[in-house]
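Worksheet: one structure, shown below.
Shown here: the complex without one of its protein chains, the others still in place.
Right, chain A next:
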Amino acid sequence: MESYPYPHLGLTFHLALFTSLSAPSALLQRLIHASTLPATSEGNAARAAVNFAFIDAAMVSSKLALLTAAYQACLAEWDGAMKTKSVHSEVLWCLSPGRNITDALRYFGLSARSKSLLVLHICPIAGPHASPDDPHLPNNVEARMRTVVQGQLVPLETLSSVTDWSAIRKVYKVSSDASMLQIQKSATSNEEKERQMNIMADQTVVSVVAMKSV
């Protein structure tokens, strides 16, 4: 898991990649169930335990794309301009190119078909004198993630190996962009073209995500 503090937001983004998921459906059911529980201490505790953004890692073109979406989500929260109920669900909406919330959750969120998961936790930056069991400390956040997700926690560099580039190109509609066609027409190997197209797709995705608010 990696932690990215943003002092100007007063928040830290804790990000982890899990592969070899053993029970995505069960986790999905748990999330749905927790969201339907009433606002009792039991209900709140259930929601707090799964208070993460669960993102289908195959749909994320790069760590930068996700961090960009997370920043814009936090900006929307600060502005009181969120389209969804929580900053974590807002991240999913920010990742999605469209305006439909259900589509965003469906395409980018955890589903029964998910093979790998990016788990993001946005919380206040842990203070310099935090006690060892402070929930905002990275090791405690990671421990909570491990309790909730049944899978293997791997380094974030592994993300590029689980990316589904054709799905990404489809959702963000980049296949017919002149930028992509330019690469296809270039005189290099198919492998090299593929590599360059993926880089270009990621660059487009990051820009599209960053400017969604306008």
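The rule is short, and it goes like this: a residue touches a chain if its C-beta (ideal position, glycine included) is under 8 Å from a C-beta of that chain, and two chains touch if they have at least 3 such contacts; residues count from 1.
Rule of thumb we're sticking to: contacts and distances are computed from a predicted model.
For the chain that is left out, the UniProt protein name among "EKC/KEOPS complex subunit BUD32", "Anaphase-promoting complex subunit 5", "pyruvate dehydrogenase (acetyl-transferring)" or "Autophagy-related protein 101" is "EKC/KEOPS complex subunit BUD32". The chain that is not drawn here is touched, among residues A:M1, A:L27, A:C74 or A:V162, by A:C74.
Summarising the interface, chain A meets the missing chain with residues 4, 6-10, 63-64, 67-68, 71-72, 74-75, 78-80, 174, 177-179, 181-182, 203-204, 206-208, 210-214.
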